[in-house]
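Heads up, the thing below is written out as structure tokens.
All protein chains of the complex are present and in place, except for one that has been dropped.
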Amino acid sequence: MDDMIVDIRDLHVNFSIYEGVLRVLNGVNFRVGRGEKIALIGEAGCGKTTTVKSIMRILPIPPAEIVSGEVFVEGRDVLKMSTQELQNMRRKTVSMIFQDPTAALNPVFKVGNQIGDIIKYSQTRSGEKIQKEEIREKTIQVLKEVAMPDPERIMKNYPIQLSGGMRQRICIAMALVSATKLLIADEPGTNLDVTIQDQVLRLIGGLVRKRKTSVILISHALGAVKGLVDRVYVMYAGNMVEAAKTEDLFSNPLHPYTKALFNAVPKLTGGGIPEGIGGRIPNYLDPPKGCRFHPRCDHAMPKCRRKAPPLYDMGVGHEVACYLYGGE
Amino acid sequence: MDTERLKERIRKNWYKFSRNPLSIIGLVTVLGIILIAIFADFVAPYPKHAFIFVDFPNAKKSPSYEHLCGTDMSGRDVLSRIFFGFRYSLLMAVSVLSVATPPGVLLGLVAGYLRDTWKDTVIMRFADIFLSVPSMVLALAVCSMLEPTLYNAMLAITVMWWPWYTRLVYGLASSIRNEYFVQAAEVTGASTFHILFREILPNCLSPIFTKMTLDVGWVILIGSTLSFVGLGAQPPTPDLGTMVSDGSKYIPGQWWISLFPALFIVLIILGFNLLGDGVRDMLAGD
Partner (left out) sequence: MNMKKYIGYRLISSFFVLLGLSLFIFTFSRLVPGDPARLALGPMAPQWAVDKLREQLHLNEPIYMQYFYWLSNLIRGNMGQSLVTRRGVFSDIVEFFPATFEMVIFSVIISSTLAIVLGVTSGKYANSWWDNLVRVTSYVGIAIPSFVWAIVSVFLFGYILRWFPTLGRVSTGIALPPKVTGLLLVDSLLAGRLNVFVDGLWHMMLPGSALVLGRLSQEARITRASVVENLNKDYIMAATSFGIPERTITMKYLLKPSLIPTIAIMGMDIAGSMGGSFIIELIFNWPGIGRYGMSAMLSNDINAVVGVVMLIGIFFAFMNIIVDLITAYLDPRIITKMKGT
């Protein structure tokens, strides 16, 4: 467990809404090693963001509820941490780049001010004071790291005055300041132009290589993350269904869902426009019992309906949650 | 088939409305007030006391079983007068809002649709004139220069009320006119009348209706203030504000003459405010 930055075990999370209780996370198991770069892929709404927000414990707790499970960050269970320990983790260890950079930036404060505050709390030991000049220096420095032109001027701007790509880079800068061990990037650049998105992903890739931090990169674009990560987790409807090293996953997908996903991507080499995956994502108010994919699965067996399969280890770091590959 | 959809909509709206128990309280209160106002002749214990009635031996009696809110300086039952007073409050609200809303909305539609032209500026500045002083001041000024009657009080309030609707609809119309369906209508040669009333206006109805419901309380508040200073309904009309003012001379000795009408004024306004909030919650999602 010591060389794991993140170790999530059997996490169950519910969300209460008007109509009832959404059983969003259904026993998630997820591990990130030190220095490892992980991609977390899955359809919209499958629980990726909820999972990572649980790592930082920033789920809004009245609607959300962490029912059971453990979330270890550097060996300590986040769910049992005191406020002080949580804050330390957020300031020093883990940070997140949010999906929508415009929403993640406070519109009425200057950008430099917001970055400065994070520096003030993250880069000092508790009780230690830091000078305004030093904060300014560090702000400019981190802005240069994210390839911001003219940092001194940008610092004095409000978010509304910057372009979408710039706002995304400010968010990255903020995350860089606030974390040394793990960076979580929630679909970075999705709201932006494809070319800008590419730039953003390259930027993140470069920074991560330079600083040797671990990364969790959330995406629903398979191809985009291929070159950036060591391992990939595939998620479906609140469960991890497959995990493998990148090349392994792409050359040898095992889980029926993963296979169907890859088949659904149109290929330049021909074959026409493929059909999508039949069926629909489950209703979280009343999800299918057992394996949540079984209603859409061509290989469904009776035992799939009874109990969800655990992740079976196929060796070489390849895991699958499917009775086709293990079980009694 | 249509009735099925209608029933579904009613159920959905009721669900949204009733989520907040305060809205239900508001609804019940308002319904009660309306019913009492309509059937005052039957509900009031002493209906003949409403206007002119003199019974000095029984005057200024404190609240008792026979007279739940006591009697006033002429011997009239305060509670019965209050019940009749509901009529004037409701009348004020209904008249003002029904007269002020149409021109206000119309001007707002025109100004919003014609946004960024000189006509828009002229209309909005004209409306601004009536918004340039606090509503109470304008109502007082206009009212004081006319004969003090209920009718004139309603007129005064109407005069300064309509611009709020113009502003509301102006904002709505100027963003709606950019929607595709409006542009489609323009391109196919629809008349301005059609665009304003068949395309834009239906999309403004929810906010307008919400505002009207929330405004009832305010109109009654200002109306009762006007009659309090003597600029509205005159005695012997049992207007609630007038009753508070008449009774104020008898404080603290015969406090009930003033205080009960005052209490009911607050009740009416509170009821409509709660109802209005519920209506807003109900229509908000659309």
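Order as written gives the chain letters A and B; numbering starts at 1 within each chain.
Simple rule for what comes next: a residue touches a chain if its C-beta (ideal position, glycine included) is under 8 Å from a C-beta of that chain, and two chains touch if they have at least 3 such contacts.
Since the model is a prediction, treat every value here as computed from it, not as a measurement.
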Candidate in contact with the missing chain, chosen from B:Leu31, B:Val94 or B:Met136: B:Met136
Residue of B:Leu107, B:Leu172 or B:Val244 touching the missing chain in the full complex: B:Val244
Sole contact to the chain not displayed, among A:Cys46, A:Val78 or A:Ile118: A:Ile118
Selected from A:Met96, A:Met166 or A:Cys291 as touching the chain missing from the view: A:Met96
Where the missing chain touches chain B, by residue: 22, 116, 125-126, 128-130, 132-138, 140-142, 144-147, 217, 221, 224-225, 228-230, 241, 244, 248, 251-252, 255, 258-259, 262, 265-267, 269-270, 273-274
Interface with the unshown chain - residue positions in chain A: 56, 58, 60, 87-92, 95-96, 98, 100, 103-109, 117-118, 121-122, 158, 160-161, 171, 174-175, 177-178
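Assume only the chains that are shown with their structure count from here on.
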Whole-Å gap between the CA centroids of chain A and chain B: 53
